[in-house]
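Have a look at this one.
Only a single protein chain was left out; the remaining protein chains are all shown in position.
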Amino acid sequence: MSMAANPITQPPIPPVAEREDYLNKEYGIWSWLLTTDHKRIALLYLLSITFFFFIGGFFALLIRLELLTPVGDLVQADSYNKIFTMHGMVMVFFFLIPSIPAVLGNFLVPLMIGAKDLAFPRINLLSWYLYIIGGALMMHCMLTGGVDTGWTFYAPFSTSFTNTNIVEAGLAIFVAGFSSILTGLNFVVTIHRMRAPGMTWSRLPLFIWAHYATSIIQLLGTPVIAVTIVLVAAERALHLGIFDPKLGGDPLLFQHLFWFYSHPAVYIMILPSMGVVTEIIACFSRKRIFGYHFVAFSSIAIAVFGFLVWAHHMFVAGISVYSALIFSFLSYAVALPSAIKVFNWTATLYKGSIHYDAPMLYAFGFLGLFTIGGLTGLFLSALGIDVHVTDTYFVVAHFHYIMVGGAVMGYLGGIHFWWPKISGRLYPEGWARLAALIVFIGFNLTFFPQFLLGYMGMPRRYYDYSHMPEFQVLNVMSTAGATILGVGYLLPMVYLLWSMRYGKPASDNPWNAAGLEWKTTSPPPTFNFEEEPVVTWEAYNYEELDAPQKQEVPVAR
Amino acid sequence: MHDSSTTAVHEHHGEAHVAHNPALLHHFAEEQQQRNAASLGMWVFLATEVMFFGGLFCAYLVYRRWYFGDFAAASKSINMAMGATNTAVLICSSLTVVLAVWAAQTARRTLLIVSLILTMLLGMVFLGIKGIEYRDKFVEHHVPGASFSFENEPIPGHPGEYANPRHAQMFFSLYFVMTGLHALHMIIGLGIFTWLLIMAWKGRFSPEWHTPVEIGGLYWHFVDIVWIYLFPLLYLIDRHA
Partner (left out) sequence: MLNNFPLWPQQASTLAGHVDALYIFLLIVTGMMALLVFTLIIYFAARYRYRPGVRAEQIEGSNALEITWSAIPFLIFMVIFAWGALVFFKERTPPTDAAEVYVVAKQWMWKVEHAEGQREINELHVPVGRDVKLIMTSQDVIHSFYIPAFRIKQDVLPGRYTVEWFHATKPGVYHLFCAEYCGTQHSGMVGSIIVQEPAQYEAWMNGNSNGPLSGSGEKIFAELGCATCHRSDIQGRGPNLVGVFGKPVQLDDGRMLTADENYLRESILDPGSKRLKGFQPIMPTFQGLVSEEQLNALVAYIKSISLSNPMGGAKTSASGAVSGESSDNEGKTHTLPNGTKVQ
């Protein structure tokens, strides 16, 4: 809630300079590069993934510029193929998959459960270094020509036909994958073993449940793509022939192995965002989330069922009708927990006391866009429809609605919501609301036309559509939207940076939100809490927090 | 790939703090919690390793089903005696690992050091035998690639039939990737045990704190179990035929 509208009495804020916190405890580059403080590591990730977001976004811009005209006139075919490949690889592996877990998860998981740090702080730092090494390899790969297989690098094109540097790109993703695995490992052990006294599973914030489910997927899924990359690299480098039909291999085996990870991967990208949105909606409706246990278990259900649906990416790939039936059915099963979440979020608004601060605007945006994206998943799971729209812009629109409309909106909402805690400053609320609106509008304009393009038959990964000039109008709309979206993303970069120096200092709990992280200072001290918290209340205790008679005195001293 | 999460290095802080075992890291409330965390961490990591090898096993099982006869012929050409020896070697090394853990638990420093050394020696024997096997395959032109050759090899149990070299090459591709990755894990295991040996020599382990030995041991047992699966799958196809 905004400070002006709903003043909560807070004890006087000591001037920022006087109080020691994790930001000013030590200075110097090595205190950052060798830190084991989960909060500093979170900021290291924040910088790095923002960098890769720009790289991926730059490629997106080139794609949309090329598609303004039906003729391939901006770049050559090979270049375009590399551009969309790098856009996908960078955005998936170096932005979306780490984003919320590595930034918000790293920062908040120990705070939310009342711990001093994650279970393995040095492994946490190693995670970041692995990410950086993977990122450096990917940058080098891009600068020396890139790869042109699509982020899905299907065999036998990737193993036997392309001349680009698959092995290096594969190595980059392999290394980044280990970063992901170690983050997941850290979270699982931390959540199991480091909860403060009284913090039972049922009292955990749903953000934690979401990250727990995400970590399970990271742990069990990522190794499979790791070994798939090993096989592809071995086939390329040593001419082995595991996926090459000319040597008795099966290209479909590649697809099964690839999608076995890459489908659960999309749940790695969305579940944390759902966790963020849950926290935001509860706070800005001033009430406990509706159906806590259903929301918690739906996260687990998504993680479990998410492993059972991979071949819905392969309905026309040459699998049997019977396999297709099974995977179609299971895909509807996995849709259900997500629907349950949407209904629970909506029900939380009922009889709430709703504030429209920027985080909540992002959450509303998430609700709208994720719902549309999820509903279009129902189209894709229907076998008869999928045959027509798979490999077209319909799919592109679907996954961007979820990954960008869903995951990125949630990420931005979370950054704003916890910005006071992370930085000790308030961001400028007016600009933040404006940015949320611009992102929402720009996003819809970019991606809604793509549903139409897809049903009409425009295939994906085409840089030249001069045979179908009738597709141009919608493509132009999409590009126009993309420029607006770009502006919407640039704004927070600017004002968040600005706020680090010029923003108003934040109190411990500017939102009067529930959760242990709000009971310590903004920013928190290095070891998070002056005294280990003992939890005797349920999660989302907004009733208590909003009780008019008592003055909420933060535990942190 | 992943190093143990705890060391015995103790960082002193200026402030007074409660005396505790130097190995207790400050973000843990107590030693039991740290031990539990390390143990859970290693089990979870091993789960990821199961998934890693699992993908390979999956690919292997698919092709074995399709090209059974050719795989049987190829399997016959790898040295079962050496494979069996290696299996025995690893099982013995698991015994020495268990001894090492017990020794750490019961403050038997000498036994601990001896067990660790024996484990590493057995691991090196394993790798040595593996190296000989690889060399044999190289000499026989069974290494996939340009010089691969597998002509006129009979399919066990099917007189007059010969294996399809392309399918046999598939066997060898998977053989080298699977045993190669396994060997890589062994080498990493040797690295871990070297470090454990150094720590044991310096007397860092005690009955109160020997977590690295336990979780290092867990890792070694896992690598052993992977081999227990690899051996029959790769070496023993259709041997009765």
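Each chain carries a letter (A and B) given by its place in the written order, and its residues are counted from 1.
As a working rule, contacts are C-beta pairs under 8 Å (C-beta built on N, C-alpha and C of every residue); 3 or more make two chains touch, one makes a residue touch a chain.
On a predicted model such as this, the values are computed, not experimentally measured, just so you know.
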item: Option from A:463, A:489, A:511 or A:529 whose C-beta touches the chain left out; value: A:463
item: Hidden partner chain, touching residue among A:45, A:290 or A:417; value: A:290
item: Interface with the undisplayed chain - residues on chain B; value: 66-67, 69, 158, 160-162, 164, 166-167
item: Touch list for chain A against the chain that is not drawn; value: 1, 5-6, 72, 77-78, 81, 148-150, 152, 154, 156-157, 161-162, 245-246, 248, 250-252, 285-288, 290-294, 316-318, 320-322, 324-325, 328-329, 332, 335-336, 339-340, 342-344, 346-347, 349-356, 364, 367-368, 371-372, 375-376, 378-379, 381-388, 390-392, 452, 455-457, 459-465, 467-470, 472-474, 542-543, 546
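Keep this in mind: only the chains that are shown with their structure count from here on.
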item: Approximate Å spacing (C-alpha centroids) for the pair chain A, chain B; value: 35
item: In the complex, chain B residues that touch chain A; value: 1-2, 5, 25-29, 33, 36-37, 40-41, 44-45, 47-49, 51-56, 58-59, 62-63, 67, 144-146, 164, 166-167, 169-170, 173-174, 177, 181
item: In the complex with chain B, residue positions of chain A that touch it; value: 115-123, 178, 181-182, 185, 188-190, 192-194, 219-224, 226-228, 230-231, 234-235, 238-242, 247-250, 253, 257, 260, 527, 532
